[in-house]
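Below: the structure, in structure tokens.
A single protein chain has been removed from this complex, and every other one stays in its place.
To keep things simple, chains are lettered A and B as they appear, and every chain counts its residues starting from 1.
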Amino acid sequence: MSINSNSHVPIFRQIAEHIRTGISAGIYQPDEMLPSLRALALELVVNPNTIQRAYEELEREGLVYSRRGLGLFVARQAVRSARSQSQDDVEKAFADGIRLARSAGLPDDEIRHVFSKSLARKMDKTGGKS
Amino acid sequence: MIARQLKALMWKDLRVNRLIIVFYFIGAAILTGAAIIILYCILPAPGQPNAPYRSTTQYFGETFTLLMGLTCLMAAMLGANSASAERVDRSDAFLAYLPPSRRLVLFSRLAAGLGLTLGLAAFNLLLIALTYSIGDQHPSRYELRGVESFLVAAWVLFAVSWGAAACIGSSVAIGMVIGLLFPGMLWMSFMNTGWLWGLHGDLAYVTCEAAEVGLGLVALACGYVVAMKRQNSL
Partner (left out) sequence: MIEPTAEPAVEARGLTKRFGSKLAVGGLDLRIEKGTVFGFIGPNGAGKSTTIRMLMGLLPMNGGDATVMGIDVRQRPEAVRRCVGYVPEQHLIYRWMRVKEVLWFCRQLHEAWNESLARELCQQFELSGQTKVRHLSKGMLAKLALIIALAPEPELLILDEPMAGLDPIIREEFLETVLQSFCRGGRTIFFSTHMLGDIQRLADSVGIIHDGRLLVHGSVADLLSRTKRVRLALERDELPAELPQGVIRTWRNRRECVLTITDCDSQKVQHLEDAAQVRVVEVLDVGLEDIFKDYIKGQREAI
């Protein structure tokens, strides 16, 4: 996991995001324990309070649950939630793209065209993985 | 706790002045060596008709009295170095954020400097005393007075250098203080036996020495106050 400490995205968001994608990619399996605050803080060289905030966000989303005195564990239904959460992120990324297109003055039709073109190109490369 | 702090501070202050002590002993060794060479290779042996000294005892006694001059010089250097060495290399800023109080830091500097000065003077007196106790002679009244003058001069040189270095405080200033004060003080301690202020004999002598001791006390106090003030704005 690497942290961009110059990004405009707060670091706790970056960490939450990393763990979220980690869960949907199966790096963290259900009922597995997440690294402790201290361990992760020292590994990433960030404030443990920041890790705490990231974990709180994940807990609020229902991706992880806490066992008193033990730590945080990945929830069973986490993969699905993580995917839907990732969908939101994708949506946000598209929104950024659309904003970029609009500020460059492209009409909506052309934006749609650009999107299908780039999707088609990706499908060629990956063989249309679903 | 304060005793522990003081011990560490004193250790540091003695080490800060270590070089001066080394210089002193080198100087003393050179002087003694030169005296031996002069006595046995150049001067006619004591007791011979045209010899300037009556005995070897007297010769060495006076040599070690002359060594008091070096002791005075070192007293001045110790005074100046104790007051400003740490300011010159700026390590006092490091000391400033450690727990001991400013008063303790200054006290330790003063105590170490004064203690070393006393130590050097005691060593010198011991040399003189040993010379005369091994030999069969007694020091002349004139010589004893010279030793006394030197001791007072050592005190006042230490104190004035301490005060001046606390006020000015750079290595150049230390050099200036010693360069200007030392001959003046020597002159004073030699000349104060007679005709100053219209007084005569012992009275003039004692008055002069009392004045020097007083001047030393004032300089020491001034240096302390100035150093305390300066410490507060590191």
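Note that a residue touches a chain if its C-beta (ideal position, glycine included) is under 8 Å from a C-beta of that chain, and two chains touch if they have at least 3 such contacts.
Note that the coordinates shown come from a computational prediction; the quantities given were computed from them, not determined experimentally.
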**Item:** Option from A:M1, A:A25 or A:L42 whose C-beta touches the chain left out
**Value:** A:L42
**Fill in**
Contacts from subunit B to the absent chain lie at residues 1, 4-5, 7-9, 11-12, 15, 89-91, 93-94, 96-101, 232-234
**Prompt:** What subunit A residues would touch the chain not displayed?
**Reply:** 3, 5-12, 37-38, 41-42, 44-50, 52-53, 99, 102-103
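The criterion applied here is as follows: only the chains that are shown with their structure count from here on.
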**Asked** Just curious, how far off is subunit B from subunit A if you go by their C-alpha centres, in Å?
**Response** 76
